[in-house]
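With one protein chain held back, the other chains of the complex are shown just where they sit.
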Amino acid sequence: MSGKMTEIRWHARGGQGAKTAAMFLAEAVLEKGKFGQGFPEYGPERRGAPMRGYTRIADAPIRRHCMIEHPGIVIVLDPTLMDSAAAGVTAGTGEGTVFIVNTTEKPATVASKLGVKGAVVHTVDATGIALDTIGRPIPNMPMIGALLAVNDMMTVAELKSALVDQLSSKFSQVIIDGNLNAVDRASKELVSA
Amino acid sequence: MAQKLVALSGNEAVAYAFKQARPHVAAAFPITPQTEMMHKYAEFVANGESTTEMILVESEHSAMSAAVGSAAAGARTFTATSSAGFALMWEVVYIAASLRLPICMALVNRALSGNINIHCDHSDSMGGRDAGWIQLFAENAQEAYDNAIMSWRIAEHMDVRLPTMVNYDGFIISHTADSLHMLSDEDAYKFIGKYKADYALLDVENPITVGPLDLTDYYFEHKASQLAAYPRALEVIKQVSDEYGDLTGRYYDHCEEYLMDDAEMVMVMLGSSAGTAKDVIDEYREKGVKVGLLKIRTFRPFPVAYLAERLAGRKAVCVLDRSASFGGQGGPVFMEVRSAMYGLQVPVHGYIYGLGGRDFDLGQVATVIEDLQKVAAGGEMNTINLLGIRS
Partner (left out) sequence: MATNLKQLTSNEDLLCGGHRACAGCTGSNILRQIMLTAGSDTVVGGATGCMEVVTTIFPYTAWKTSFIHSAFENCAATVSGVETAFRSLKKHGELPVEREKINFIAFGGDGGTYDIGLQSLSGAMERGHNMLYVCYDNNAYMNTGIQRSSATPVGAHTSTAPAGSHSTGKTQLRKDLTKILVAHNIPYVAQTTPYHWKDLAAKVEKALAVDGPAFLNILMPCTVGWHFDPAIGIDLAREAVECGYWPLFEVENGKYIINKKPKEMTPIADWMQKQGRFKHLFKPGNEHVLEFTQNWVKEEWEKLLRLEASTA
């Protein structure tokens, strides 16, 4: 493996759009000349059940097909998953792991709940933003906006352009505008420790 | 040749490749993880991007049966399945090959029951390895797409006329968004070409009888003629791959050789895990360990001479199987490779890994390389070893 590779793990409940986000992000970075790989946790998909998604972003083609064991970034779409040992939000994390959590709580509060020494915790009220902008509690796209506030894999403007490409064939302009707005707001409203 | 860089799942990539062949008929029944491939295809038809007639059958047995009828009628035909679906097709899978019908099939590899498991291993395709189909394996969505494009040329080639199976790992490839280069519809179709059957049921002015009762006096001769097609198929696969390479810049052979030139130790495997292995091989190479990888693409026909030539003179070889031959020695890939190595005097051992989707991680590759070093230094390994199981 030559060059830098970012490995992201998504924690969510079925229906929150984490699979879409994990795969969309892998697609969105193509425009930047980067390589992406996105996959959901393989298995039956059930609404409301805890699930994981994975994204790898790299400068060179990604060859490995194994699970991500030590994510550099963990994105939590449903904060109640932090209370579940089975959800494994902190599995394989440690010093320097970046957590981005969809919650109205402060990063310090979340950090103490997570209990990962040396972790960098950010929070954002992605569900609130989604309700305001899209009108539905689907926090996936705002969470990508939040991610770009702390990672330079691409700019928010680039993400928005990819988002338009992705959504334009299937959704109305109102939904598209809502999503663009959500991404913008989340990237600005991210709260860091 | 202008190609488009896209991010697609393996299932979507293969759906595109099949669509680009402009098949007349598709017959399939849904099974995880093949489903999304057929969903995508159904979308093409619903949106008018494809004029394929789809037969939405009530089982995989009927899917393969309808495919046989359609191909015998003279139509370019494909199907797709996984695991138990392939097992249910079984009887007709053999018939498709025996009737020399150039059907293409996406086999999205998944473990066989029981217990029921929806994840990747190769037991489905390996169980069908003697059925007479050409079997190609892929490491990622790009290779699955490329194999699917080439599968038509191979299957329909006059020296071959055999059904061809495009294998790719369930979920690991089928459901992973991956970047790949795609040909335009026009360029792909130009490469694949128009299909015309030599004998067709629908040629009612020149009627034919297909699939007669064939007894002791002729059956064997028919099988002999079928057997003669496989060495020719190996040549055709190479020719078609070379031509595809000239078109796309992506050249394929029966195997991919990764850091093989000076390799003293060689891992032999197929499917998505080869990519994971390459990353770890690079790490060991940096430490000066001369290890390489031979990734099998053409499993049927098995490229015996090719492998024997590449594996001669190595200090240690190991073979990784993502399926088991219960009661046999190790897995099918091991048995084939060791048989191809007969007389080479190169030590070879095997692993069974990843059954039922068990993750094939970087640590497992490291273990394999450590084992190879031990053998290269004169040590011994069990002939067959299980990798990545709880102790």
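Which chain is which? They are A and B, in the order written, and residues in each are numbered from 1.
Here is the rule we use: a residue touches a chain if its C-beta (ideal position, glycine included) is under 8 Å from a C-beta of that chain, and two chains touch if they have at least 3 such contacts.
These numbers come from a predicted model, not from an experiment.
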Contact list for the unshown chain, restricted to visible chains: B
Contact partner of the left-out chain, one of B:7, B:21, B:66 or B:355: B:66
Sole contact to the chain not displayed, among B:52, B:179, B:298 or B:325: B:52
Contact partner of the left-out chain, one of B:158, B:204 or B:224: B:204
Contact footprint on subunit B, counting only the chain that is left out: 24-25, 27, 51-53, 55-59, 61-63, 65-75, 77, 91-92, 95, 99, 197, 200-215, 218
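FYI, only the chains that are shown with their structure count from here on.
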In the complex with subunit A, residue positions of subunit B that touch it: 5-7, 9, 32-33, 118-119, 139-140, 169-173, 175-179, 272-273, 275-276, 278-279, 282, 357, 359-362
Subunit A residues within the subunit B interface of the complex: 1-2, 22-24, 26-27, 30, 35-40, 42-44, 61-67, 69
